[in-house]
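Just one protein chain is left out here, and the rest sit where they should.
As written, the chain order gives the labels A, B and C, with residue 1 at the start of each chain.
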Amino acid sequence: MTVTEERVDGLTAAEQAAFDAVVADDGRIEPRDAMPEGYRRTLVRQIAQHAHSEIIGMQPEGNWITRAPSLRRKAILYAKVQDEAGHGLYLYSAAETLGADRADLLDALHAGKQKYSTIFNYPTLTWADTMAIGWLVDGAAIMNQVPLSRCSYGPYARAMTRVCKEESFHQRQGFEGMLTLVRGTEAQRRMAQDALDRFWWPSLMMFGPPDDASPNSAQSMAWGIKRFSNDELRQKFVDVTAPQADFLGLRVPDPELRWNDERGHYDFGTPDWDEFMRVVKGDGPCNRQRLEARRRAHDEGAWVREAAAAHAARRSAVARAA
Amino acid sequence: MTVTEERVDGLTAAEQAAFDAVVADDGRIEPRDAMPEGYRRTLVRQIAQHAHSEIIGMQPEGNWITRAPSLRRKAILYAKVQDEAGHGLYLYSAAETLGADRADLLDALHAGKQKYSTIFNYPTLTWADTMAIGWLVDGAAIMNQVPLSRCSYGPYARAMTRVCKEESFHQRQGFEGMLTLVRGTEAQRRMAQDALDRFWWPSLMMFGPPDDASPNSAQSMAWGIKRFSNDELRQKFVDVTAPQADFLGLRVPDPELRWNDERGHYDFGTPDWDEFMRVVKGDGPCNRQRLEARRRAHDEGAWVREAAAAHAARRSAVARAA
Amino acid sequence: PQDLAVYTLRLADDALVLGQRLGEWAARGPTIEEDVALLNIGLDLLGQARTLLTRVGEVDGTGRSEDDLAYHRDERDFLSCQLVEQPNGDFGQTMARQLLVSAWHVPFFAALSSSVDPVLAAVARKAVKESRYHLDHAATWVVRLGDGTPESHDRVQAGLEAVWAYAAELWEADDVVTRLVAAGVAPDPEPVHATWETTVDAVLADATLTRPVTSWSPSGGRRGLHTEHLGYLLAELQHVARSHPGASW
Partner (left out) sequence: PQDLAVYTLRLADDALVLGQRLGEWAARGPTIEEDVALLNIGLDLLGQARTLLTRVGEVDGTGRSEDDLAYHRDERDFLSCQLVEQPNGDFGQTMARQLLVSAWHVPFFAALSSSVDPVLAAVARKAVKESRYHLDHAATWVVRLGDGTPESHDRVQAGLEAVWAYAAELWEADDVVTRLVAAGVAPDPEPVHATWETTVDAVLADATLTRPVTSWSPSGGRRGLHTEHLGYLLAELQHVARSHPGASW
């Protein structure tokens, strides 16, 4: 006979203590371990959002697959977009270890109930935009994700290790693509500058709102999910990226950007947080287009998924009967 | 009380005599005049086929509307394709004066039961093809149609007068477009020669099979529908067009083509009548594509036509009730 | 003159891009009459584009021809509003888009007819007549479809929702517009906008359609920021011309 013990956030006191000890010890929580309900919910939300970002993120770059101006770049782009789909798959799997279901998560995405990174709501208008995305967006993603490969939830941490390895490859390819542009014709150089002008601020916004407007961060840090605050990561990104822009001979579109010897960091301006909130709420330049394209792919694929299910059911019935 | 008189081909002897007199006198049969059933059927078939050719003929040229290489040429092409739709409309109207119904004729086209000119089953692969079509195909059409503007059936004759006026405008534009190409870059000149190479023989086929394989021609001539035989028109076309090709500095792809002083005509080779029959039977390069595109436009427009009908019915009910 | 060049280019690009979209309908209309009508409207717009582009090359001092401007500018240099580059969708969406544009064009060109710039005024006097026909045509169809069958009602409502938010760019007034209004070159967008509202509301009411509500007002076309659709349109428009540099056609 089981004695009903008092549970807080789904955990007995002993389970909570075990969980806390693993987190304090920088260990890994695994799927079968007991974990607080809030921890599980936070992780599912975060991993799903991350997976959705990979899936939606295929669109702005996929937009240039048929138009890439050299076969080498085209091959790199195919591989990159393919990797993004692959990342989406690992991440949905990681979320499934927490009891979520991929189909439900996709439904939530399609219904606008779960988000994806705001950066993908900006259009790719020229070839240089795809290179700038590699350089800046993958750069920012790595900055966010390298710490996540040490996060307390094992499957997520391991997925991040693999994702980061591929993304740092993409980041280098993007930077190299920018370098080719700035060393190219005047039109190519202008294209590169224009891409930086448009993607710089949205990239800074990828780290989320400022710390004082990010209420859930403290809990995530306590749980060992988050390792650095949004503003810390943003600073790190600027510190790494500003010299790269210099190297490219491109001007970062921030008049306040300058090295601060005292702080040992770059000072920089404030992103337009009103714009950020508009994009989060669904009113960015491409929110409608991205969701609509995603929904259309899903809806137009319904008959294919149904056929696969019907076929599998029929064949397994035949196998059973045999 | 009416005495039932013996009728041949739907006509009383008196009616037949009146009809014959008009035809013999080079007069015009009008819709309310009595006419032999065979005459009516032949005309409906011919006019419908002609109308279908205009409608299907929009496709090979429409294929270059979005890609025309100068705005002037683009405007000319819009106007030309628009004219073709307009010609289709006059011609369906002319057929309707004979008791046919446009919707039925379109159904017959879509079902593959009525034909259109074989020439439109060849693809337009380069810009020069649209110019060659203007020059050669409109040229051949005029050759066919000028005599039809003197044909015995009034509405058809009048439609032809108008159509021919516009087509001779198109023919001049096509020729002028070819001239611009041959006077242009080497690539343009090659494009022009290639277009002539591909459209020459199909243009000769537009006049139909050789006279000895054209069994219905004699009756059409007797009825004053047809004025010249297929071979006569083909000869005329070659006589007019070969010197134009010379003027353009292009080579007609017929080794047998040469001026015959004795005949006062060009001698020329025999078109590939097997190819002609394949295209007539539906196995030309674009037959499937053209019919499929036509059916798709019709099917995708069904909801629009239904809406227009429902709206008209509702508004006229309101008007009656008022 | 730089303001005038920019302003004229915006109008030219609106006409060029929308004319191109209508050209995509060639031989695809729901009736043969519509095959005629869609190309006819497209041709009017193409004609406006040609006159205006030629004027741009004169005003901005570069001497560029209509073809230089149409075929040899890149996406970021196109100043058309985002509304005109939106895909055709079905016939209902095309007519909804046309309604929003033509309901603007009619009062806009009427007002532009008294521009102090003689070329813009002349273009406008011709264009206002053409636009009246375009508006009449689009309004007739939107009403027929809206007040047609349940299917057509839903389709044209969906088409309207798809393009609605983009209309706001039509009456956007940046510094260029403000200066040209002050100089008597450009009409004040506000009264034109008011007429647009009245026209569109009346058509929607007659069509039994619901006026869309949106928090979103996309913008950027006037500064060369477009939706991802424009790039594909330009690839098709420009490919042959760019493949033969220096050639005449």
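In the analysis below, a residue touches a chain if its C-beta (ideal position, glycine included) is under 8 Å from a C-beta of that chain, and two chains touch if they have at least 3 such contacts.
Everything quoted here is computed from the prediction, not taken from an experiment.
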>> Given the contact rule set out at the top, which of the displayed chains would the hidden chain touch in the full complex?
In response: A, B, C
>> Using the document's definition of touch, tell me which of A:Ala13, A:Ala111 or A:Ala187 contacts the absent chain.
In response: A:Ala187
> Touching the left-out chain: which of B:Ser70, B:Thr126 or B:Gln145?
Replying inline: B:Thr126
>> Need a quick check: the contact residues on subunit A for the chain that isn't drawn.
In response: 55, 58-59, 62, 65-75, 78-79, 81-82, 85-86, 88-89, 92, 127, 177, 180-181, 184-185, 187-188, 293-294, 296-297, 300-308, 310-312, 314
>> List every residue of subunit B that touches the chain not included in the displayed model.
In response: 60, 63, 67, 123-126, 187, 194, 198, 281-283, 285-286, 288-289
> List the subunit C residues touching the unshown chain?
Replying inline: 74, 232, 234-236, 238-240, 242-243, 245
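The definition used in the following text is that only the chains that are shown with their structure count from here on.
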> What pair of chains is linked by the most C-beta contacts?
Replying inline: B-C
> CA centre of subunit B versus CA centre of subunit C: separation in Å?
Replying inline: 35
